[in-house]
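In this view, the complex is presented without one of its protein chains, the others remaining in place.
And now, chain A:
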Amino acid sequence: MNINRLIALSKSVQFGKILTSNARHATKEVNLPHRTIRTHARNLAYAKDLFLGKVNKAECFPYPEIGNEELEEINSFVAPVEKFFTEEVDSKRIDHEAKIPPETLNGLKELGLFGIQVPEEYGGLGLSNTMYARLGEIISLDGSIAVTLAAHQAIGLKGILIAGSEEQKAKYLPKLASGEHVAAFCLTEPGSGSDAASIQTKATLSEDRKTYLLNGSKIWISNGGFADLMTVFARTEVVGEDGVKKDKITAFIVERAFGGITSGKPEDKLGIRGSNTCEVSFDNCPVPVENVIGEVGGGFKVAMNILNSGRFSMGSAGSGMIKKLIEMTAEYAGSRKQFGKNLSEFGMIQEKFAVMAQNAFVMESMAYLTAGMMDRPGVPDCSLEAAMVKVSDLLPIGCLIVVCVVVSKLNDGIGVLIGYAVVGEQGVQERTKHTPLRCPSVEDQRGGCVVAYPTPTLTNVFSSEGGWICVSEALQVLGGLGYTKNYPYERYLRDCRILLIFEGTNEILRMYIALTGMQYAGKILTGKIKEMKKGNVGVAFEMLGRKLGDALGRKVDLGLTGMDGVVHPGLADSAKKLEQNVAHFGSTVENLLYRYGKTIVEEQLILKRVADVLINLYAMTAVLSRSSRSISIGLRNHDHEVLLANTFCTDAFFKNNYWLTQLQRNSPENQDENIKKIAREVLEKRTYVCSHPLDRTF
């Protein structure tokens, strides 16, 4: 597997949010006077020992809890922000005038919303990822404001936060946190959107080696029209270890005050019209060398880290929006009568509400599970000795790795074991705490696969598409009224369309998900990892693959249910479905790798299905984890949660099965060949190919 290709494919455009995880302990006993924001995510090395019948603390179970104090704090923040948004934010006017009024922006600055994750010592609020996600639910009530704030703090100033030096932080963060200076993130260029690694903006070092001169232009820059500070990515000449000169990407902190910066006129957009988006050009803009973020030539890594993890907050933002829509729409459906009945009594309308409720439920579950995993301090726990997974730098922070080991057991048939690990800064740390009982010996292990779930990206894709569908359905319930500007539905629809595009188009994200997920699949965990890195899938593997295929039909027990199961018995059915899907997925992926080898990278239609299954698997996990917790602690309305969880899991189970069937060799359900052929013929002629139905030949 070509790592560079993976990088190129994974580059995202524009908005992404960074993970800055905190050292905050989730327990009540530890009472930190203030949260310390880490500039690098902590190592959450955490592999779960899940052997048949025995369950240890997994990364996904139990659902992350936050301490009572933190919960109180979050709740005390929510009220004033909500109040501000309902009373002071006129979304209709913002959309109509394509501008956020200065009073509103000032109000946001005073509320402290411009420095949510900046540490307290620099004047920010220093909140954790979970809190950021919670506030995101409210801020998303207005799309333009949400994007303006995100462009400023989730990506604009994040570079300084996670990779900046102490001097840079002390110099720039205080004014950024108070909102006195607004930040922007400048990566995309006219010729480099999804393919961000191909940017052409140049930074040339001056004679006296004290300044870089920036030349080039960037497009689609949010806040570009008025940002005082920008994180700009440009190519710099770097001399490699071998003495060869290369042009590598470097990240710079650029102040508008440096001069040579011009902003174009604001783009007239479909949605988020209040957010300023424009072209930014640099003409010999002088940047002092002290303003390089991280290392010269290391800009790509900085960009990757910036654009990652913050993605998860889209899940909570989406769910916040849908919850609001459900309220508004349900009011209408319960009062509008047609044919002598309320709309809410008709099946098709009821289905829409069920869809909206499920989507909101899943989005919330995924978002807070991801945020919680990232916030949790690294608890060194046991791991599978056999699962020495050397994670490359490219696996994003917050990535959940699932290790499946196939073991032959004499009496029970073949079971699949799972180990979970979450990626931190130093990769997955392998630490064995104790030897569990019934640990399969090396001889028992017949093979396995490792699947990595880039959880924030998974949340992102699900939420953007789920949000789009739900808003559309909500608008549909209101019919003609929903179509008018008198109601906010059409604005929500236009605002949320961008979610599938920016911050990495969903197509790119799917490629990223699938390739990350498959990168380590097929590794034989008995120590042939090195072989895997060469991309060498041996013959022995083929036999294993076949064996797996047959054997897995027999019995799958991942320890999610049963006596020591982490999932509550009320959800046992759904958990079994998840286990089956995971096992089936594991074997399918191995099969695919065997069939295609390295060329799998070109097979987008296949990777798309792999990504979709992976998204569903994570969604099911999040949903089961959350509802298990709700039942166990007796949260209000947990019955409804169980209902939502089971319905979603069943739905996802069948969808997954269908996709996985399509991925089998020579599957009749798979029409990819035809699809590609149609596309080829159309694209060759660049038009619709068929003759008109009314044409004659005689």
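As a convention for this text, contacts are C-beta pairs under 8 Å (C-beta built on N, C-alpha and C of every residue); 3 or more make two chains touch, one makes a residue touch a chain; residues count from 1.
In this section, contacts and distances are computed from a predicted model.
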Legend entry - Protein name, per the UniProt record, of whichever chain is missing from view ("INO80 complex subunit C isoform X2", "Trafficking protein particle complex subunit 6B", "Integrator complex subunit 11" or "Electron transfer flavoprotein subunit beta"): "Electron transfer flavoprotein subunit beta"
Legend entry - Touching residue (missing chain; options A:63, A:77 or A:489): A:77
Legend entry - Chain not shown: contacting residue from A:112, A:136, A:466 or A:586: A:112
Legend entry - Those residues of chain A which, in the complete complex, touch the missing chain: 72-73, 75-77, 79-81, 83-84, 86, 107, 110-113, 120, 125, 636
